[in-house]
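One structure follows; several queries about it will come next.
Every protein chain except one is present and positioned as in the full complex.
Lettered A, B and C in written order, each chain numbered from 1.
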């Protein structure tokens, strides 16, 4: 290979046991570049930090820029850092060409010679810079306003990859693989401890909830977690709220009696009648206040003052008046909570869980529970040590989790 | 059991080999009623129609009404038919209490002594009656206007259950079970024949398309079907259109090269950049007209004048300017096509397929293709002989289907 | 169609609500025959028995014989019954040509003008006749001895299809569909009641057990069921016994600590060391008697005197000395118990469950528990009302089942 261009990059941290240097080297090779290790100060013990400096070579400047941009997201930044480049948004809702697309990790941009932390880290956004205040923030495409300045290209950007802690952590034994074949008692205890720690730290816990939680008769167990204060925000869709209110009004979910599992006469219409009733009341809160809905998960959320976001989908019947039918509005409503949460439980819903996962910073502890290993794999595969997948029956799991937390 | 109430009901059709009488009897017993067979004129040969009259007994009138309402949806109607009851909608978006909730089967309501066919049969809607014109139509809850008359309770309603044809049909061997273990050549030939027949009859074919069609490199095969005229409407979401346009602009889907399967430098950002480009153009059609998008599935749809509906979901990035972000609006846009289509191919998307399935009359031939048997089972389980599930690789399937249709 | 041949057949039972007549008619049509309904005495109420007589027509005698043979397994038998035909087995292990292949339903053969019940009904065997004693028995192919007489062709055979009871039964709500989305508390209560009833009737309960039961930490829950007397036979393979003994010796399953879920040093070798230890003792019973194995599921079985069959498979390490490495011998060891059991719990093992299912009479109540819906569907799809599939986490399920039975 002719080396038309090279650049020296620096990486620091627990490089070896976090596998970070391996990843950076892998990517350089995979994309046709080469590297030379200029220096590698290895931490002698397992608490020291290592520092590596690599010289990355490529065929030409374009090729080099591509590689540097790629390994940047794994923590490599150029030794000779320059300021970030910026360009104005050409019109509302459109980033400038060559806009920098964010990861969900902590990120700095260099403005006037100083590294500035980007607020609200979230995947696949742009970085808006306020030159006067010297601040930077991640912004969704739909919220772009013409003329605002956005970071472009790859100079002056530093990403802090999520590091694996050297000592054992709560979820270590689970994070290695997603499997239904794990001792469940320990899994439950670990999740319980994590919830206690998160709430003790004063952070929110989001539950993302699918209708299977109601169908399996587990909505009551989730309501126990709400009452105990372990769930402080709820995300879901029309289905979970509808079937929960159906169960409050008629004792059924999808028309099947939750006490005895026997289908009810006319039961297949219950969900539609429940929606109709709440639409007449005006909202779920109104239905609770008017004494129409007197129990269940949604009732408990209203009574406990726990906020919820119900996002619409094209498969919705009705929907309930509280459902936000515009999906971009719904995202913005979820984003408010996602940015600050300390933990997130994803319970038997792929659509809402993926949507939530897209908004969470990499540092948010996330637990995905589903009986379908494919769903868990997809959700847990975010490349962060904070994400744990549990393949189990969500109904039985929530019951045991609530029991454990009540001890 | 004390019999406080009874009513005679009539069922006719190919009762025995369609299993219709079995279903009606099952439901009466399951819900605690009893029956006496008053008469049963069995068709002596396999072309004759049978007529059964049953006396249904229940504990009281309420119980009886519940049972009659239930077996009505399986084709049993009271011998002494009265006119359907009606009530006005109390407010916009709210049905009257006790509104009749529709099935997706052909339905008649009795108005002024005559049976009137309900237009636009679709599941889980209400039946709006125009007394002056003597017509009836199925209406979604969100479209209800205060004061309009809707059918309530269960009198004067006759449902025509989807009958299984006595002679063998194209899909008979497949409809019995969903399995990946079927000879695939025959399955492909059957679907090809069905598409030819549907188009020869001048009916639309809807393709409901998920992003896996693009990721597996099969968008080109689907485009061939569009060009040959076998797909006349396309439903999808932001993802399938984005990744198709990504492939047109950058040769990748989700950043992976479609020719060689190798990830591209910066490829994970391609989908976002593709969206940004189209947003700047104003629409997909504009991007095609401006020569920005010059190939791919979406390009082919625009060039062929084939309409498409892109429905938003909360997991969307961007989204593309053509995406209808309000889900109720998106449903209405889909509904226009769903009511008149002759066939529907559901290709690797659960969300959009379920949404579409909810809108299709029971008589629409529907083929669900997915590599995940759970998805196929869920979609194929609509209780109609017109629905076929195929567990296979959608990429390889579309290629063989296009080859078969080109013969 | 030219009708070269016809025959009158009779069917009796709860024909309509069991769907039996529908099935028979379906099959006649599907295989190209035709029928005329000669008489149909419908039970007027839901406790009366119906009797149908059909004239079946076919192209020629061969075609007719094929159709009669087919509908025979659904309960239709010729009005003019003749004696069953017999032929001698040509050599050891080989049935005579045209041997009658059994279903798993109660079956009669006509010998010297009398209907004789076939002993040990099981799928896919032959029917050996002892002319002197006038008895008949189902025999596996491998056990055939040259010269013994076997039923051939289809004359003189009457199958009693498994009828669905008209009144509600314990598992009715579950049998309609396999789903993970059922209220679990009721499912557990139903299975508990079934186990109590079976044991009260003095019948055996077989547990077919896969290694996931040990990995999920549920072996202790299953041992509780053994101690309480609800499991009286155990079927499994080398893996479940090995990992259970591994847990008794080292506290791990597959090397992972069952108390804390943490992998142990050298843990991946534990299963092989456990096998080596038991091989040195001579057998599992010897290992228990020598005080080497002092707890766990296998220990509990030995102590309780509950018999077990461990069948070999080609993926086995070792194996344990108790494993029957010849699969035909293993089948015969299982068959002894399968013929007389009143119920069977299939717990997270497809191979052993299918093998067991092949041996069970259709009347044996069978419950399949697995987290994978595809496994449950495959196992539950035996066409009998006695088979129930439950998609759930086997570990959590067994714990709740044991708790329910201890109440």
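Odds and ends about this structure:
What we mean here is this: a residue touches a chain if its C-beta (ideal position, glycine included) is under 8 Å from a C-beta of that chain, and two chains touch if they have at least 3 such contacts.
For clarity, every value in this text was computed on a predicted model and none was experimentally measured.
Shown chains touched by the undisplayed chain in the intact complex: A, B, C. Considering C:8, C:106, C:316 or C:404, the position touching the chain not shown turns out to be C:316 (whole complex). From the set A:6, A:40 or A:115, the residue in touch with the chain omitted from the display is A:40, counting the whole complex. Only one of C:334, C:347, C:367 or C:390 touches the absent chain when the whole complex is considered: C:334. Residues of chain C in contact with the chain left out of this view: 30-31, 63, 66-67, 69-70, 90-91, 93-95, 97, 99, 101, 124, 141-142, 263, 265-266, 268-269, 272-273, 275-276, 279-280, 311-319, 325-331, 334, 351-352, 354-355, 358, 372, 374. Hidden from this view is one chain, which touches chain B at 168, 172-174, 180-187, 190, 211-212, 215-218, 253-254, 256, 258-263, 371, 391-393, 395-397, 400.
What chain A contributes to its contact with the hidden chain is residues 16-19, 21-22, 25-26, 29-30, 34-37, 40, 42-46, 166-168, 172, 177, 373-374, 377, 381.
Just so we're on the same page, only the chains that are shown with their structure count from here on.
The pairing of chain A with chain B is characterised as same-residue: of all residue numbers used at this interface, over half are used by both copies.
Computed centre separation for the pair chain B/chain C is 38 angstrom, with centres defined by C-alpha atoms. Taking each chain's centre as the mean of its C-alpha atoms, chain A lies 46 Å from chain C. Rounded to a whole number, the gap between the C-alpha centres of chain A and chain B is 33 angstrom.
For chain B, the set of residues that touch two or more other chains comprises 30, 374.
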